[in-house]
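Right, I'll just put the structure down here and ask away after.
Excluded from the complex is one protein chain; the other protein chains are retained at their positions.
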Amino acid sequence: MTIDLIIDVDSLAARVPDGAKIALVKTTGGVPMDLVRALIRREVRGLHVVCVPTGGLAVDLLIGAGCVETLETSGVTLDEFGQAPAFGRAVRAGSLRLLDATCPAVYAGLQAGEKGLPFMPLRGLLGSDIAAHRADWKVIDNPFGDDDPIACLPAIVPDFSLLHARQADGHGNLYVGDTREVLLMAHAARKTLATAERISDGNLLEDDAMRAGVIPNVYVSGLAEAEGGSRPLGIPGGYVVDGEHLTLYAEMARDEDGFGEYLDRFVFGRKAAAE
Amino acid sequence: MTIDLIIDVDSLAARVPDGAKIALVKTTGGVPMDLVRALIRREVRGLHVVCVPTGGLAVDLLIGAGCVETLETSGVTLDEFGQAPAFGRAVRAGSLRLLDATCPAVYAGLQAGEKGLPFMPLRGLLGSDIAAHRADWKVIDNPFGDDDPIACLPAIVPDFSLLHARQADGHGNLYVGDTREVLLMAHAARKTLATAERISDGNLLEDDAMRAGVIPNVYVSGLAEAEGGSRPLGIPGGYVVDGEHLTLYAEMARDEDGFGEYLDRFVFGRKAAAE
Amino acid sequence: MITAESGPTPTEGGECRLEELLIDRIAGLLEGCRHVAVGVSSPIPGSAALLARHLSGGATRVSVLGSRHLQSFTDGGVEIFDLAAQGRIDAFFLSGGQIDGSGNINLVGVGEYPTQKVRWSGSFGSAYLYYLVPRVILFRLEHSRRTMVEKVDFISAPGTSDRNVFRPGGPHALITNLCLFTFDRDVQRFRLQSIHPGHTLEEVRDNTGFDFEVPSGFGPVPATPAPDASCLALIRGEIASAIADPYPKFAAEVLGHTAAA
Partner (left out) sequence: MITAESGPTPTEGGECRLEELLIDRIAGLLEGCRHVAVGVSSPIPGSAALLARHLSGGATRVSVLGSRHLQSFTDGGVEIFDLAAQGRIDAFFLSGGQIDGSGNINLVGVGEYPTQKVRWSGSFGSAYLYYLVPRVILFRLEHSRRTMVEKVDFISAPGTSDRNVFRPGGPHALITNLCLFTFDRDVQRFRLQSIHPGHTLEEVRDNTGFDFEVPSGFGPVPATPAPDASCLALIRGEIASAIADPYPKFAAEVLGHTAAA
């Protein structure tokens, strides 16, 4: 079990079939950029991407590279580096099936998935155009209330949660500290494929101080070591976002040609250089 | 804020009025025994005790001392030391309002409380006598299913969660490590009153390794230092249960006289000795 | 959740203790499981799960509640229930102060609820896990008309449910100090599978308050097979050593484990 678990990043990417539903966490806490680049290189198609609960560079790259069919998100943004250009183009072109959400609705769907529940109720939502366009959400009368409508959201169960951990061990346990949304993602998904800054000796679960921040290996079905695997994004307790690179991306990706050049240079080129 | 927060155990107990709904965690992870003894000394009455999700010595003591009106629990037991004697007597005497539950139902109710939701759905339960005796639970048809009944459980919102942490800081942050049910309890309750093995300098939230296991002070409204405050029970990362004491309790509490002697010696006496 | 009332009852000329026979047999019931969870106070089921893990070459994951090293939960007490509802746990153990012929279990008490003359601890996770875990193994070491009743006084969790109730799980087998039953979900009854060495069908019948199926036409009910020598050595060696983490007393007194081993 332990031996099969640990492979390289491209082998992880090979395990994600076309049409898979994948979850990716928001920019600040564990986006597996190396794995995302490997997915683009392997030309994965038809993905349903669940942003937990928002997306950034990784999602914009996957969209621009033509990997995404459905996007479920509360927002896509490059933060202080501007709007996500490939996302905007795809929306205008009508090439994405959009499931616009709001952050707590994504969490609620994942929590239902985590708990093996068919749905979770959630306040808010009623009367918004978000809810109006989500035929998969339903409104019931709160059984404990009196004329009290409340939304119910179906479980979100990704086929794969893809994440980058700051540390892992040889048993496949992942240390993610207090970025609990990553733990939630891993719980909700059928399988979790992870990269980690480093794979250490020993067992993270035996470390009393770290244990509270560990995703146990029961959820993890593939792991690859990838130092700097979140770059040019940051990882808590590691490195911070590379602002120069994000500025460059925002500029290059403004049109399709520039986006293509970016891929050549930083996605396909990176691979070529490594070969 | 910081100064008012830190008081002594008896002052904490004084903040819990008669009739309050209090939550106490299961035996293995943070039962505030010193505080429970202080509640008995102050002769609190009419408590609604929510066991998270089961109870042991603390609950048996509170019941035997006449503090409890309603008991919401998935079980009360002294584990390898036998049945809980005061609980059994109270059931036979009909002096307790019993809300028998099952462990995940207690968690689900607390999660609804944590999320400000009116209810949470939960699988299982249907057709059990547990459900038959819980008029506060309802069954709805799963809005995403077809003839698929599912139970809905109302939020559990304790007035006070009472807990013992292995460490705290002067800001009122509590370190509970991976005993997440204690965090859930604190989230769900209106207020949390805590004791801690020790109150350390600095800020636990600034410690990257510990942060994932911290209950932040936003939930905490009273804190007292109480070294050994879980004894004779244990605290993870600290001491283990005192089997000799539990054996003695199980013996003494077999009848009411013995139970009274136990209180005199270990609850009231303890206080007397300290004065 | 499991009340282990194991005594030192040797079987077959003292070669193998009842506990060892049960450990071996339960491990057999766990074959093919990806993940077996074991509740607190369950040394025999825990040992059986560890044996099943060994026999699977490590393919079977075991989570022993209450043990720090034999479980890997990091989301608090709720995690085992979430895993079960997701279908990530294949087998679990439950017991009952009373168990009836429809597989209903009672962990609450005897008499009319709520002011019962005998009150047990409570239902713990049973009213949930019994519905969701595919192979629930009922384990009770007191096989008598007091425990094996026609109809339980209180249904902590029912053995079967209406067709429209979401219920991937339920009773798989019932193992006692006398015999092994399997549960037939179609007819909603127990079927006697084997009788432990030294006991008889008559003894089982005398001590069981409910009707059960007895396989007919193939001779007498078979005896529960005892573990062979290599399996026994395994139980007394590697398994005893592993179960000593949560259950040192059991490992030492029943399986003869010494701390030095």
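A few points about this structure:
Each chain gets a letter, A, B and C, in the order it is written, and its residues are counted from 1.
The definition used in the following text is that contacts are C-beta pairs under 8 Å (C-beta built on N, C-alpha and C of every residue); 3 or more make two chains touch, one makes a residue touch a chain.
These numbers were taken from a predicted model, which means no experiment stands behind them.
One chain is not depicted; across the entire complex it touches A, B. Listed residues A:V36, A:L62 or A:A84: the one in touch with the omitted chain is A:A84.
One of A:A105, A:C152 or A:I199 touches the chain omitted from the figure, and that residue is A:A105. Annotation: of B:K21, B:R41 or B:K115, B:K115 touches the absent chain (contact as defined above). Along chain B, the points of touch with the absent chain fall at residues 1, 114-117, 173, 183, 187, 205-206, 211-218. Within the complete assembly, residues 26, 28, 52-54, 73-77, 79-80, 83-84, 87-88, 91-94, 96, 98, 100-105, 107, 111, 122-133, 147-150, 178-184 of chain A touch the chain that is not shown.
One rule holds for everything that comes next: only the chains that are shown with their structure count from here on.
Comparing each chain's Cα centroid with the centroid of every protein Cα atom identifies chain B as the most central.
Chain A and chain B have centres, each the mean of its CA atoms, that are 37 Å apart.
Inter-chain centre distance (chain A to chain C, centres taken as mean C-alpha positions): 41 Å. The set of chain A residues that touch two or more partner chains comprises 116-117, 211-213.
Listed for chain C are residues 74-75, 81, 85, 132, each touching two or more other chains.
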